[in-house]
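Data first, discussion second: the structure below is written as structure tokens.
This view holds just a subset of the chains, kept in their places.
Just so it is clear, A, B, C and D label the chains in written order, and each chain counts residues from 1 on its own.
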Amino acid sequence: MALTSRLLTLVDRLSPATVVHAHCDLPCGVYDPAQARIEAESIKGIMEKYVGSSDHDFKTRALFIKEERAELCKHHLWVLWTDYFKPEHLEKHPNLHELFWKATKSAGEAKKTTDVAVADRLLQEIAEIDRIFWETKKA
Amino acid sequence: MALTSRLLTLVDRLSPATVVHAHCDLPCGVYDPAQARIEAESIKGIMEKYVGSSDHDFKTRALFIKEERAELCKHHLWVLWTDYFKPEHLEKHPNLHELFWKATKSAGEAKKTTDVAVADRLLQEIAEIDRIFWETKKA
Amino acid sequence: MALTSRLLTLVDRLSPATVVHAHCDLPCGVYDPAQARIEAESIKGIMEKYVGSSDHDFKTRALFIKEERAELCKHHLWVLWTDYFKPEHLEKHPNLHELFWKATKSAGEAKKTTDVAVADRLLQEIAEIDRIFWETKKA
Amino acid sequence: MALTSRLLTLVDRLSPATVVHAHCDLPCGVYDPAQARIEAESIKGIMEKYVGSSDHDFKTRALFIKEERAELCKHHLWVLWTDYFKPEHLEKHPNLHELFWKATKSAGEAKKTTDVAVADRLLQEIAEIDRIFWETKKA
């Protein structure tokens, strides 16, 4: 990944006047589903460590750190839903509301459980959001 | 990971539609649209004071305090939407997603403007959410 | 509780020329003891669920979520005390300092215990603050 | 940008068994320089919009939103430096301390200026950190 990333950076810097980040909206226009995904990956990592551990204090810490990550995950998803997506996107992707509702509910559920399957479902929902997001960028 | 994630998504879509989540109230079950309304009233108050003032520093402060209140307003609305409302509520109130989307967008717009009309619209949308909320409580 | 709150709101809205939110102070003047009350209700709800549960992780989560709600409750009370109340209010209500001191101490105690009686005491103290608050508003 | 990103994603997904996120450390081990980069891109976007605007209130908002993004950017960089990197990484990359010091100083400088060149320098420093980060992942 690092390699391709490097190449991408190189290509990007060689091309003239590349606009690195989009500007869909005021005030900065930089959105990226990666923010939600990283938090969801963190949730999954915490769950796996929780399950694999028998240290009581460690497990206690895992619970409240997971709570924070899930809150951040929800926040990033909410911001995308409200701030990035526009009525024209909704027309093309009528399931957008439902998708975000489910994904943020999954993030909420991830607070209440240490079942890795919930983190996996959340990651899938974010992957679907990511797919739609980049499709709207290309348009 | 991307690869396994993709495969997982595929598998998941082939499996029959289990919707796991969620049962509203854990861990406390206290929700109240008043929280969003108070922030929206605050936004309106700030806008009115902004418009009525000619003190440069005061107006600058008004702008960033309004920004914070609008962020809190959005947050309270998002929490209601994701955490309080359930699929059965959506069935009875199919415009729920649209209503919350518009209200949170209005809160976002309230960051960008000092036009009191935007705060009024936001307050109306919250009043509508409040009406539905208490209807579901009575049910 | 919701019922009385509803009735109050109704009465309030039917009365002529009600200024819903005051503007005692710069920059927005919107204060409402409801913010502290909602957090205190949340604390009570969490305590009840804690007591009624035998799920270790759930109880752990209840403890730190309660901690956050109590912190917010304290914060809303402190803001009311320092920002809303004025020397003329103190003259008419000489017990104001003591009342807020006790209420914020109760909120602090609510972090340390799961005894619902503490949440009830906190709610009563907030109710007393609420009563004085609205009396000063009418004046 | 969306296009190259898509291509990158495609390439990434076709390559075998890439482990996107590591688990170097307790409690979750998910680190990703993308978090700092996204904030830095946001800073650059804000600067460009600031420079291109003549709306006083918009420019005021740009200033304090930029301040927040820069703070988050610093935070993500600090976390990487302290939590992710280990003595063995420092041995191979002896300039690590200096690199992070400069990058966080650039993020601090980005609060104080609207000069896009500072954001560009910050982005380059983060790109260099990103390069080292993924190199340590492959090791």
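What we mean here is this: a residue touches a chain if its C-beta (ideal position, glycine included) is under 8 Å from a C-beta of that chain, and two chains touch if they have at least 3 such contacts.
Computed from a predicted structure; not experimentally measured.
Colleague: Total copy count of the complex, if 4 are in place?
Modeller: Across the complete structure, the repeated chain appears 6 times.
By our rule, only the chains that are shown with their structure count from here on.
Colleague: If you average the CA coordinates per chain, which chain's centre is most distant from that of subunit C?
Modeller: Computed centres place D farthest from subunit C.
Colleague: Once you find the CA centre of subunit A and the CA centre of subunit B, what distance in Å lies between them?
Modeller: It comes to 19 Å between the two C-alpha centres.
Colleague: For subunit C and subunit D, what's the span in angstrom between their mean Cα positions?
Modeller: The separation of the two C-alpha centroids amounts to 41 Å.
Colleague: Identify all positions of subunit D at which a residue touches two or more other chains, and write them in rising order.
Modeller: In subunit D, residues 9, 12, 18, 20-21, 58, 61, 65 touch at least two other chains, as defined above.
Colleague: Between the chains shown, work out who touches whom and classify the graph as line, ring, star, complete or other.
Modeller: Shape of the chain contacts: other, as it matches none of the listed patterns.
Colleague: Within the complex, which stretch of subunit B touches subunit A?
Modeller: 5-6, 8-9, 12, 20-22, 26, 74-75, 78, 81-83, 97-98, 101, 104-105, 108, 112
Colleague: Note which residues of subunit D are touching subunit A in the complex, please.
Modeller: 1-6, 8-9, 11-12, 18, 20-21, 23, 26-30, 32, 34-35, 38, 41-46, 48-49, 58, 61-62, 65, 69, 123, 127, 130-131, 133-135, 137-138
Colleague: Where on subunit D is subunit B touching in the complex?
Modeller: Those in contact with subunit B are residues 9, 12-13, 16-21, 57-58, 60-61, 64-65.
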